Structures are given as structure tokens and as C-alpha cells.
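Shown here: the complex without one of its protein chains, the others still in place.
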Amino acid sequence: MEYGGLLNEALLRAQPYTARGKTATYIGELSKKDPSHLGIALCGPEGRMCSAGYSSEKFTMQSISKVVTLIAALEQNGAESVFSRVGMEPTGDAFNSMVRLDLLSGSRPFNPMINAGAIAVADCIRGNNVAERVALCLDFARKLTRNPSLSIDQAVLASEKATGYKNRAIVNLLESNGVVSGSPEEILELYFSMCSISADCRDLACLAAVLAGGGTDPFTGERLVRFDIVRLVRSLMVTCGMYDYSGEFASTVGIPSKSGVGGGIISAAIGKCGIAVYGPALDSHGNSVGGLKMLEYLSDEMDLNMF
Amino acid sequence: MEYGGLLNEALLRAQPYTARGKTATYIGELSKKDPSHLGIALCGPEGRMCSAGYSSEKFTMQSISKVVTLIAALEQNGAESVFSRVGMEPTGDAFNSMVRLDLLSGSRPFNPMINAGAIAVADCIRGNNVAERVALCLDFARKLTRNPSLSIDQAVLASEKATGYKNRAIVNLLESNGVVSGSPEEILELYFSMCSISADCRDLACLAAVLAGGGTDPFTGERLVRFDIVRLVRSLMVTCGMYDYSGEFASTVGIPSKSGVGGGIISAAIGKCGIAVYGPALDSHGNSVGGLKMLEYLSDEMDLNMF
Amino acid sequence: MEYGGLLNEALLRAQPYTARGKTATYIGELSKKDPSHLGIALCGPEGRMCSAGYSSEKFTMQSISKVVTLIAALEQNGAESVFSRVGMEPTGDAFNSMVRLDLLSGSRPFNPMINAGAIAVADCIRGNNVAERVALCLDFARKLTRNPSLSIDQAVLASEKATGYKNRAIVNLLESNGVVSGSPEEILELYFSMCSISADCRDLACLAAVLAGGGTDPFTGERLVRFDIVRLVRSLMVTCGMYDYSGEFASTVGIPSKSGVGGGIISAAIGKCGIAVYGPALDSHGNSVGGLKMLEYLSDEMDLNMF
Partner (left out) sequence: MEYGGLLNEALLRAQPYTARGKTATYIGELSKKDPSHLGIALCGPEGRMCSAGYSSEKFTMQSISKVVTLIAALEQNGAESVFSRVGMEPTGDAFNSMVRLDLLSGSRPFNPMINAGAIAVADCIRGNNVAERVALCLDFARKLTRNPSLSIDQAVLASEKATGYKNRAIVNLLESNGVVSGSPEEILELYFSMCSISADCRDLACLAAVLAGGGTDPFTGERLVRFDIVRLVRSLMVTCGMYDYSGEFASTVGIPSKSGVGGGIISAAIGKCGIAVYGPALDSHGNSVGGLKMLEYLSDEMDLNMF
């Protein structure tokens, strides 16, 4: 079957499962999405892009942005500096676990894919002021998605800031532990801004394809990210990318992936293709129910499981 | 032996132990105190006040203020309302334990004597604005110490605000859990202000005597606090007043007491007398080393152990 | 009102609440009790005994026996030795909490009133073999209850042994931590035997009266327990005796007490009287629902609250 047929079939099979999930409610703006929507895009070798369903519906990257900020921090500061502040170990805790579960392995957050870790990573991004730091990371996201008009959803950003008590607790605990040193509010400004980047499946399939391809632009071949950084990020996506479903996802789908509570998931099938799925109805782990089903189908049909 | 002789003897015996402790370092201002200083005051029936050592040296109340704020909240709102937000159970955790240990029994903080609980209690205090709420609690402290010039140490307050990341984490986590509803910064303003009230042993012996006497002014007999509230507070002082040394303190000293990292301890020997001790050198639990020794001595000599 | 009238009134008022509780189910034998039964006995000065309801119904002491074993261990080994293995601090955890919550403050169990602590205490009891150690503790219980025919309920003991996986886990963890050194099965034999002592309210009111009176036989005045041990045990009953309801119980009833999942509670009103209540219907903390109500009523009417 060709890509187009496969994507349509994946969508059809996943559709019934959307009824089993719920949109995220803790950020007001996210709950307004239609839980029955599904979208998918695949970016193959030489940038061959293919999509189906609501693949042009915009949604916020949420935790998917953790991958972008991490890459930006690693490019800017090197692995040694970044990983002096955050570990590389999975935690087994839920995406909405209390601070106690999110936070500490020694004094460092467990890994860059949980909120505490991503907040520590955000503090690594350097710049003359917070606006410049946000701009730097947003530019990075635009480059990786090949979409120069990628922008921040201001309504979601406002919503995140207004209700982000848990993340505010985390950043203050990190200050207390000496893990971060910047202004808590500026760190959160950067963190929330990245979570609020609005993108669609086609944007994110391109980002996934960069990772799948080892760091080069899938269309031009231009190197966008150093290979050692891509490799490191892909390993973290496998061990920590799908919240406390990462282990089971590795065994059933087996593609380095990162999920967000906005309903998106990016999957980087190494050396093969980048995939982005979208479905705002989430399961109890915080992963898109329909998105998981589509990825399971494609992994089987296209033999994408790396294990 | 008369009171005066007992206090002097207590001081003498405790003096060598001060070398075993250290002043608190996490609030800059506290570390400037002389760790060898010791003070004690006892307020007996009919307000007979007696003191020894550095009994007029000012220090900040710190956690001792939790007792005052709790009484103010109970007088203003009633027990049902206050204890819908905070429990009554001891935790077994250290005074400087991480948020995870401080925080939760269900969603409520364990008790009003730990930081998380006292922060929840601070949110109960009503007033038109934060200044009014601080004034209300400070007036309450002035009344209970019979010292109308009791005031807030602005240097300590500034120090607390500048470095209070842990407490800022706690208040945000409480917001996230729906335990508090006021502005986080206003709640902290009240909480830090109370911690920063500057008092001496004579002030606090009077406060202890009010509690020992069941809520009446030890000098005038005027009722200052409802008896049922005093009783409740005295029980919480026994089970939770001395951090994670409360159990051992109950078995060795046996007087309802509350300790603060400023080096003070108040002890309310029910129906007998109020005692305040001071010594800024703290043990690993956060209790004044010399203060504990003085209280052990007086409990034995004056038969104050209630068990 | 005289004692007899008070007890009957307490029983009447408590009766409706029995419907709100449930008998313990995790030990098969305990679930066979009639949840509507209530009993009470009070042993006043000079051994004046008074009782009402099912005060002669036998039930197993369960955690109430922790008090007896602790006293026996302290009499035999001294406080220093015993408290090198177990702490004195309350935990805030539920009676049926997982090992992680029961177990550790450093490497020692938190206090002798939780299972882990009582198991550590059981290991302190010396004797030539386990039968001798059980006999020593049982004799102690007989002496304190003034009932020479007090015996172990073999059916309950068998039931405890057959299903006591949690306690077996605890003793092995204590071995692993070096807290206990005897044979795990022998320690459990002693621990389970003490839990399975069958007694009634009159037996236990006598035990409570010994504690209330400072260690002397309420009928003969003979010293049975050293005063310093009684004082220590009474303080632990206040801070840790009622599981994770200890703090609230101290504030509402205010009598040193110890509860058991067999439905009994002993209360030692210092210098006043010993009380034992019985009602096998338990609340979520593991305390007798009806028993609590009877104690609240008597504390108010007889002014027994020590705070």
C-alpha cells in the first residue's frame, strides 16, 4: 500500500478509539478542541510529505516542545553543561504526578522530558533577556519545522500562565535546590511560550523527519542539528518520551516519540521517516488515544519497530 | 528552689551544649546571631515574671508565629473552616523536608505546625487587603505578648522574601491543589511577616502563659482566646510542635511547646506557667540545643511533664 | 451523673454510629464479629469497676497489645536499648499503609505503635526460646489486666499466621536493615501471639487503670510498672496511639489511648481512671467507630481531656 492509503487506513481504524479519551482540562484552552478530530502526516525520504484527516488543524505543541528546547540548549551549551542540571533516567511517574514524583534524583530532575527537567533545560538557554531567549527557541522550532510563520498561541500562553501553579511550584523548588538560577518568572515565560507554539501535523512531521534523518533537513539535506545530539534525543524519546507509558510504547510501537497534552505525538523512525499524529482526546497517561492507535498500525504495516 | 534560682541553674547547665548546635543558615539574617547566647523567661500565676540570661535579646519568632496565626484564624473563622484546609496529624518529617514530605495527606497539608499547613492557615485570615491582614495578626501577637510595640524585623522579612523559594513552591502547589485561593504572593507576605516578628523571651513567656492558663491574660485575667481553641492548639503543640522531634520531646519533657528556627521555644505547662527559652544554636531537627536542655531541666525540677 | 449512668448514656449515644463502620476483613476471624455490638468498662480509683453493654464479650487485643509488649521490653531491657531499634516519632500514615510508609526513619521504624515498630520491639524480648518469650509477655498481660486466665485465641493466631504477608514482609525488611536479629518466624510468632490475646472490656479497663495510675495496681496499690516507663508509654499513646487519627483524637478527646483492629480502645485518663471500649465496626483509620463516640462523650462529661 502507498503512504496515502496507509495513512487513511490508520485514521479509519483509530477513529472509534477517540471516544475513549478526553481532552485535557487543566489548561482551559485545550478543552475546547473537538475530541473526535484526528490528523496525521508523514514525511519520508527526500521530504516526500503525505497527510490525512485534520492534518492542518493547529494545536499547541505542549510537551513536544521539550524536544526542541532540549536540542536548542544542547546546541548552545553542550551536553556536559545541560546534563549537570538534569539527569537522563526515566521515572515511571504519571504526567500529572505531584512534584515529589516529578522532581528529584539527587537534586536534579530525572530527565528533560518531564516538566521539572524541561524547566531546568529552559534555564540553560542563554540570551540578553527573556524575549531574546524565547525568540531563539522559537526560531529553532521554525527551522526544524521548515515553517517560518510558526507562532505562539497567545490565548493558550495566557491560560498556561494564569493556571500554571504546579509548574510555578516546580521552578521554585528547583531554585531552592540550586538547580536553576535565573528568575523563576522568566524561566516560566520561556517554558510556557514553548508549550504554546501552535503547529499542525505537517509542521511536526517535518520536525520528526529531521530527527529520523539524523539531523539534516529532509528536503535540502542541510545539517540542522549535530548528529550526536540527535542520537541522544532519540534515546531519551524512547526511554522517557511517552510519560509513564514509555516502556509499553517501546514494546508495542518501538519508535522514538514524544507526546504532548495538546494531542500531538511526533515519531522519528530512524533512517526511515518522520510521523506526526494528532487527536486531542487523551488517555489516562496524557497520550492521544487515536494517535497511539495510528502509530501502532503504521509501525506494524511499515515495519518501523526498532526493537 | 525559687524560680530565679531554677532559671539560673537551667542556664548554667545548658550553656555547654550550645557548642553542639549551629545557627540557621538558610535565612541570612539568622546566621548573624551569637550561638553561645541563651535566655529564658518564666511567667507564673498572676503574671509573676522571672528571667535569666539574654532574656531581652530580640530574635524572630519564625515557626512560633504559627501558633499565633492559627489562633487568629480559629478566632476569626472557626475550627470547621480552618480544618477543612489543613489536617491535625503529625508527619514524622524533618522541618526542612522537601515539599513531598511537608505537603499532603490527601490534598490538605498534614497540620498547621509545618510550613505547608501554616501557609494554608494564613490564607484563612480575612481582611480588605494584605496590609490589613498582616496588621490583624500582628495586633493579635501584641495582645498575646502584652507588648504593644512588638514589630516586624524588616531585614529578616526582606531576607525571607528574597530566598523563600521553598515556601513559594509550597504555596503554588497548594494553589494547584485548590487548598488556598488567595494570591500566592499575598499569602507569603502574611506568612513571612509573621515569621519575622521580633520578640524576646519575656514577650514569649507571656504568650506561653496565656496558653498555659487556658486563654486568659496572666496579669489581668481577661479572656484573650476561647478555651476550646487553646485546648486544640495545646494538643497540636504536643503532637506536632517540635518538628520531627515532637514524639521524643513529649516523652522527655512533656510540655506543649512550639519551636522556631530563630532559636526560640515556647512551652505552656498547663495550669502552671508559661516558659520561653532562647538560644540560636540549633540541632539537626531545627530546635534550640540549649533551649531543649533548659526545658528538660525545668520539667524535671518543677514536675511539669504532663504525661 | 454516676459512672453507671454515664456509661449507659455513652453507649446509647454511640449505638447509631456503629452502622457507619465495618469489621476488619483482612484477618478472617475478625470479620465474624457482630458490628452492632458495643461494650465499655471504666476502672476508677481504688479499683472501682463499672461497665455497660457487651463488656464481657471477648475480642483480640490486636494493636492494643503493642502497649504490653513495649512495657515488657522496656522493663526487661531499658529504654536506651529498645529505642536504639525504634524511634518515638509519629508518622502520619494509615494503619494499613504500605511498608514504605510504615517503615523507616533512617533505618529504624518510626515508633513502637506501628507494626514495623512493634515487630522491632518484639525482637527485644529475651528468653531461651520463643515459647518462653511468648509466655513472658502473656504473663505480663495477665498481671496488668489482673486476669490470670487471659489466653491466646488460637483460631485468630492461626488466621494471622496464614495471611500475615505484610508483617512477614516487614520483619524481613527489618532483618535486611539490621534492625532485628532474631529468626523472622520467631519474631512473628511472638508478635502474632500478642495480637491474638483474647480479652474483654473489663480486662482492658484494668490495664488502662494501671497506666492512668502511674504504674500501680488500681486495687492493691502494688507497683507493676516503673513510673518513667508509664510516662513514656502514655506520651507515645498520645502522639501515635490512634493510627493516623492520633492528632485529631488528641484534640477532640485528649486522653492517652491505644486502638486495635479487633475493635477495642484503651484510654488512660492520667490520675483519674482507665477506660476500655469495644465495638468491632471500624472507621477508615482502623478505629472503632462506636468506641470513639463513647470516648468523646465521656471525655466531655467527665472532663478527661488533658489539653
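Each chain carries a letter (A, B and C) given by its place in the written order, and its residues are counted from 1.
Here is the rule we use: contacts are C-beta pairs under 8 Å (C-beta built on N, C-alpha and C of every residue); 3 or more make two chains touch, one makes a residue touch a chain.
Please read all numbers here as calculations on a predicted model, not as lab measurements.
Shown chains touched by the hidden chain across the complete assembly: A, C.
Considering A:Gly44, A:Pro184, A:Pro256 or A:Gly274, the position touching the chain not shown turns out to be A:Pro256 (whole complex).
The hidden chain makes contact, of the residues A:Asn111, A:Ser176 or A:Ser259, with A:Asn111.
Touch with the chain omitted from the figure is made, among A:Gly21, A:Pro35, A:Gly53 or A:Pro90, by A:Pro90. Looking at A:Ser31, A:Ser107 or A:Thr239, the residue that reaches the missing chain in the full complex is A:Thr239. In the full complex, chain C touches the omitted chain through residues 98-101, 103-104, 165-166, 168-170, 172-173, 175-176, 184. Take chain A: the residues that touch the chain left off the picture are 87-92, 105, 110-111, 231-232, 234-236, 238-240, 244-248, 250-251, 254, 256, 270, 305-307.
Everything that follows uses one rule, which is that only the chains that are shown with their structure count from here on.
Rounded to whole angstrom units, the spacing between the C-alpha centres of chain A and chain B is 47. Between chain A and chain C the centroid-to-centroid distance comes to 54 Å (mean Cα coordinates, whole Å). Chain C has its Cα centroid 32 Å from the Cα centroid of chain B. Taken residue by residue, chain A touches two or more other chains at no position, since every residue touches fewer.
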